[in-house]
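Input: a single structure, listed below in structure tokens.
Of the protein chains in this complex, one is absent; all others appear in place.
Chain nomenclature is as follows: A, B and C, assigned in order of appearance, with residue numbering initiated at 1 for each chain independently.
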Amino acid sequence: MDPIERLSSLFEKFPGIGPRQARRFVQYLLASPSSSRGELSELIKRLGAETSQCKRCYRWFVKQSAKATGPADLCPICASASRDSSIIFVVEKDADIENVERSGFRGLYFVLGGTIPLASEDIPKHVRVLELLKRVQFDTAEKLKEIILGLSATTEGDHTRLILGEKLRESNIKISALGRGLSTGSELEYADPDTIASALSSRN
Amino acid sequence: MDPIERLSSLFEKFPGIGPRQARRFVQYLLASPSSSRGELSELIKRLGAETSQCKRCYRWFVKQSAKATGPADLCPICASASRDSSIIFVVEKDADIENVERSGFRGLYFVLGGTIPLASEDIPKHVRVLELLKRVQFDTAEKLKEIILGLSATTEGDHTRLILGEKLRESNIKISALGRGLSTGSELEYADPDTIASALSSRN
Amino acid sequence: MDPIERLSSLFEKFPGIGPRQARRFVQYLLASPSSSRGELSELIKRLGAETSQCKRCYRWFVKQSAKATGPADLCPICASASRDSSIIFVVEKDADIENVERSGFRGLYFVLGGTIPLASEDIPKHVRVLELLKRVQFDTAEKLKEIILGLSATTEGDHTRLILGEKLRESNIKISALGRGLSTGSELEYADPDTIASALSSRN
Partner (left out) sequence: MDPIERLSSLFEKFPGIGPRQARRFVQYLLASPSSSRGELSELIKRLGAETSQCKRCYRWFVKQSAKATGPADLCPICASASRDSSIIFVVEKDADIENVERSGFRGLYFVLGGTIPLASEDIPKHVRVLELLKRVQFDTAEKLKEIILGLSATTEGDHTRLILGEKLRESNIKISALGRGLSTGSELEYADPDTIASALSSRN
């Protein structure tokens, strides 16, 4: 395959990118100065060497910034002494963490890596359930008191929460879920009965 | 103006209807059997005579159905002896009530008639604030204990809640707001920090 | 069924209206002054008596305005002496005529009443094909020279054009179709090969 076609087919594998946009990416690169392509190529090449997946929460982080604050295999949040280690916020993916950080949460995280499909039998194939159990076991010895299962308010998210709840029951740690209710911008007329019922019971 | 044009212009005033759809409505009626037009015309004509606005909650209801269960000027919910009259759910519009009913709420309602625009000085022009104060004053003598301000989770909804909260403060009745959180179907990645913070504080 | 429910169910049959918007229409009418409802009701009731379907082109028109210019059973366009009666523009529905008028066309029309579904055997059930043949036969005696099949550029429109073309072949009148090409606002990158090929062959 010629390099234009091949590059186009690689961009097609990017999340949310179809054939037409993949071709546009290639056209964009063709029209870019050689130096820009060089920088992009170099950054992609070095990405593996300069980043690391945190051994504790499994999010990706840039190595240098961690070096400054703690052990090389922990991300800045896990390595920080100022975070509240009594509480773990379990998220589906790295991008969720940024959002939760903005809400003012100051505990620790665990990146599950996805949700568990409804019909799936092989749970560890989809999410880091074994790693989560191990993490909980280890942290309990320290001072872990609560695990927040911060999953999407979807059918698959609910299913995943149910399964993780069962797996974690023996740990005797408090397992909580995010409160349901009206999310910012939503109107009562378009809310579903479950959301209204939750919003009613968590009224304040 | 000819009747086709005139009818079209009346349909254009219907909520959410533009000129093109208004014309389509007229074409639809032109192609309908005379008997269908007759029934529609008759129902619209009698609407005023057969319905009434509840003197207590201000929602519209069909007269006959109320006659069966209570006084002629109260809607079936307000006239019912089995509803919990210690709690009033304030909604923006009639349509919200159906949705709240489906969530299992069994108290009473009050239809505010809208929200208060941010810059407005003349509050009674936009919402039934005087009627609400009167209703609360009257109900307190009985056994009203809580008012839920079930407004939209929007800037204007928040503004309205704030103003109503101040007006109702003297009543010494508990004023509550619907809980915020993830609404059904929403994902953490797309939630705003306020919603996440609320979902965190109402976690369970 | 109570009048609110019944009226709501009638509005649900309007083109493009779902249950929620149908209810909103009823709420809108409930909140309207009695005089507005009265006018709407009256206009709908009189619609049948004040309008007529043109015997020649089958579009709906208001009786009075036709009276002024010609015979009572012809619409203003068909009754006009200043229109070019050598050419008939066949459209799917009444609403198309307004649009064609704005393009400056000054011939006559025929409203087909829809398109012919791909698998249908019973053509007269879907479109006024028999009426069209009769019209053509009658007009030919006068001075009809061309029939433009102004159907949608869709699969069903193409199918309908094919079938009508066959039916009209014996008439020995020129049968034409609207030119294909880039429609206003479209970009080459998103055009399909057929449209580009047509635009190429009709380049000017």
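Keep this in mind: a contact is a pair of C-beta atoms (placed from the backbone, for glycine too) under 8 Å apart; a residue touches a chain by one contact, two chains touch by 3 or more.
Everything numeric in this text was worked out from a predicted model, so none of it was measured.
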{"item": "Chains on display which the left-out chain touches in the complete complex", "value": "A, C"}
{"item": "Contact partner of the left-out chain, one of C:P15, C:P33 or C:G104", "value": "C:G104"}
{"item": "Touching residues (missing chain, whole complex) on chain A", "value": "2-4, 6-7, 10, 14-16, 20-21, 23-31, 34, 36-48, 50-51, 53, 60-62, 64-65, 93-95"}
{"item": "Absent chain, residues of chain C that touch it", "value": "91-93, 95-96, 99-100, 102-105, 148, 150-154, 157, 176-189, 191-204"}
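Everything that follows uses one rule, which is that only the chains that are shown with their structure count from here on.
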{"item": "For chain A and chain B, chains touching each", "value": "none"}
{"item": "Angle (degrees, nearest 5) of the CA superposition of chain B onto chain C", "value": "180"}
{"item": "Farthest chain (mean CA position) relative to chain A", "value": "C"}
{"item": "Between chain B and chain C, centroid-to-centroid distance (C-alpha), Å", "value": "40"}
{"item": "Cα-centroid distance, chain A relative to chain C, in whole angstrom", "value": "54"}
{"item": "Residues of chain B touching at least two other chains", "value": "93, 95"}
